[in-house]
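Everything on this sheet refers to the single structure shown next.
Note that one protein chain of the assembly has been removed; the remaining protein chains are unaltered in position.
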Amino acid sequence: MLVVATRYVERVLRYPFGRADVRHVFSSIGGTTAVGLVLFLGFVFVAIFAPVLAPYNPDAFSGKPLEHPSNAHLLGTNDVGQDIFSELVFGTQISLIIGVGAGLGAVFLAVVIGGAAGYIGGWLDFVLMRLGDMLLALPRLPMLILVNALIGAGVWQMVITIALLFWPTTARIIRSEVQRVRQRTYLQLAHHFGSNRLYVLRRHVLPHITPLIVFGLVTSAGRAVALEAGLAFLGLGDPAAKSWGLMMRYALNLPGLLLTDRWLWWLLPPGVCITLLILSLTLVGIGLESRLMPGLRRQ
Amino acid sequence: MKQRLILYLMTLWAVLTLNFLLPRMLPGDPLQALLDPQSSTYVFDPATRAALEADYGLDRSLLEQYAGYLVGVFTADLGHSIRLNQPVIDLIRSHLPWTLLLTGSALALASLVGIVIGTEAAWRHRSMWDTSLVTVSVILSNAPVFFTGMVFLIVFGVWLGWLPLSGGRTPFADYSSLLAEMRDYGSHLLLPLVTLTLSLLGGKFLLVRNSMLGVLQEDFMLVARAKGLPAGQLKRRHGLRNAILPFVHHLASHAGFAITGALFIETLFAYPGIGQLIFDSVVVRDYPVIQGVFLVVSLMVLSANLLADWLSYQLDPRLREA
Partner (left out) sequence: MSTPLLRIQDLRVQYSPAGSRGGGTIRALDGVSFDLARGEVLAIVGETGSGKTTLARALLGLHPTETVTGSIQLGGRELSGIREQEWQSIRWRRIALAVQNAGTAFDPVYTIGAQLQATVRQHLPLSRRRAVEAITHLVRSLGLDEHHLHAYPHQLSGGEKQRLMLAMALSCHPDVLIVDEPTSGQDMLSRRHIVTLLQKVQTEADLSILLITHDLAAVAQLAHRVAVLYAGKLAEIGTNREVLGRPRHPYTWALRNAYPDMGTARDLSGIRGHMPDPANPPAGCRFHPRCTQAVAECRLTEPALEHHDSRLVACHLGGLQTLLQARHLAKSFGANGHRTHASSQNGARQVVAAVKSASLEIYEGEVVALVGATGSGKTTLGKLLVGLLTPDTGTIAFQGQAITTLAGAQLVELRRRIQFVPQDPFDSVSPRLTVQQIVREPLDIQQTGNRDERNQEVHNVLESVGLPTSEAFLARYAHELSGGQLQRVVIARALVLAPKLVIADEPVSMLDASEQAKLINLLKAIQNERGMGLLVISHDLALVRKIADRILVMQGGQIIEHGPAGQIVNHPQHDYTRTLLSAAPSIDWYAKKP
């Protein structure tokens, strides 16, 4: 009975936003995954072709300070005369690098740690999972603030620290899936037939956790993008990497910004971009969850 | 429960140790840099520098430093602020109530509204209401809280001019009555509160709605309906009562979200809580304050964890067995 109870809690824990069901709602509106994917690929496109798409070098003083939008400067210029539109385009690169990089790092750690915990089990499982529980219980933002304040925030430092903080959620899911697979008869049979561990992992375990890896990647990337934007907004980002969050920070630093129309082309676009990028990843996550993991939802 | 308690004690110890080790172990030796005249973070004021040296005791062995640090923590001595040369504990003491007021009321409000509309949306599964609420929630929970806050600030503070733009109260105000005082505090709280509530609401709504949907498909719900119980009893006595369990289980992470959100919102609205404090400290690399805030926030989140676990055990007889 306790098993039922914990499983029930686990089910909800695993899908706090119950995305499987959101799917029904969205499928009536139109392909969730498609919308998310198109949005996301759009951002990827912009990031790759930023040098082509942006009219100016974002660091160059291409105009007078605080110009209004014009044909020369689509979104005007900032307080030192840099083109806002070009900043926006190049900002995509930073958000994506941090999002994808931190997501990959977190998922890599999650696969190694969750896989080892689930496959090897025993005391290793206990230690790794308690470590994960501790990390989950820590407040993430203050932790990141502390670390970044101490070491100074470069893009790569941020990727690593975010990855180090984010692995437990996905590791937990992977661990329980590996445990489930490990108990399957066909896996025990594979051992019985004399296969080595590597074969079993590659042939039987990996296919089961691949969808989880993709799902973990997408959700972690979304959260990493949000965190980076937040940190940059607080002035804790890499001051050399002009991300969307940092743009908003600079904009808000201008006294009386909100009292003029300036926020419309300076503050709003990066905010909308951040929201859309995170949203696109969430939408892909919703679609992936319902499509790749039908078996997981039914318990 | 006992196991959880041990876990939290261990986590607490880990937080304390991490807080001690991080500044000392990280590359670039940030603490030494404070005292190094060649460094960009060199502290010029000799009095402050003396206080720092006393607080950190960098000339002693690591173990002695650790012992001194632990004694300090348990005697509420968190060192001195570089920026203000004040005891960190005093700074936190003056800022924390604002944050508690903001996060506490936002959490309560978001929980209440989330539970009510989550239950109703699940009850009317796939209706127009349900669909639009889910859509709005997904978008709301994805927008960064500082961005939504900014939009509110512009709309209600600037365009409509209904509410004050910043601060926790009107500076130097002399209140004629208690009511006026409360109104002033309230009007300053309202925008940050609404922003934080909305950013928390999406997740809470989806959580309640989806666990409610799961519960509604359980056999016991069919039996309850077959027993001829009226709809209200089905919805609340059986449906919501079970759907609330995962919600409570998640209360701790909600508290974490709320505090994170509050840090941003306070910065944005210049609300005088610890978010404001940490922001001001970060700019000048005021490590003792950042460390102190980290410690206090960790403590708050851990207590929220403990509370959520305790509540779960109270509400779910199946967990009590273990």
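The first chain written gets the first letter, and so on, giving A and B; residue counts start at 1 in each chain.
In the analysis below, contacts are C-beta pairs under 8 Å (C-beta built on N, C-alpha and C of every residue); 3 or more make two chains touch, one makes a residue touch a chain.
Only a predicted model underlies this, so the values are computations on that prediction, with no experimental measurement involved.
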Of B:Ala47, B:Met182 or B:Leu222, the residue in touch with the unshown chain: B:Leu222
Of B:His95, B:His188, B:His238 or B:Arg285, the one touching the omitted chain in the full complex: B:His238
Interface residues of subunit B (partner: the chain not displayed): 218-220, 222-231, 233, 237-238, 241-242, 245, 315-318, 321
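Assume only the chains that are shown with their structure count from here on.
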Separation of subunit A from subunit B, taking each centre as the mean of its C-alpha atoms, in whole Å: 21
Subunit B-facing residues of subunit A, complex: 1-2, 4-5, 8-9, 11-13, 15-18, 20-22, 24-26, 28-29, 130, 133-134, 136-143, 145-147, 149-152, 222, 226, 229-230, 233-236, 248, 252, 258-259, 263, 267, 271, 274-275, 278-279, 282-283, 286
Residue ranges of subunit B in contact with subunit A within the complex: 7-8, 10-11, 14-15, 19, 22-23, 26-28, 30, 126, 130-131, 134-135, 138-139, 141-144, 146-147, 150-151, 153-154, 157-158, 165, 203, 206-207, 209-211, 213-214, 245-246, 249-250, 252-253, 256, 259-260, 263-264, 267-268, 278-279, 282-283, 285, 287, 290-291, 293-294, 297-298, 300-302, 305, 316, 318-319, 321-322
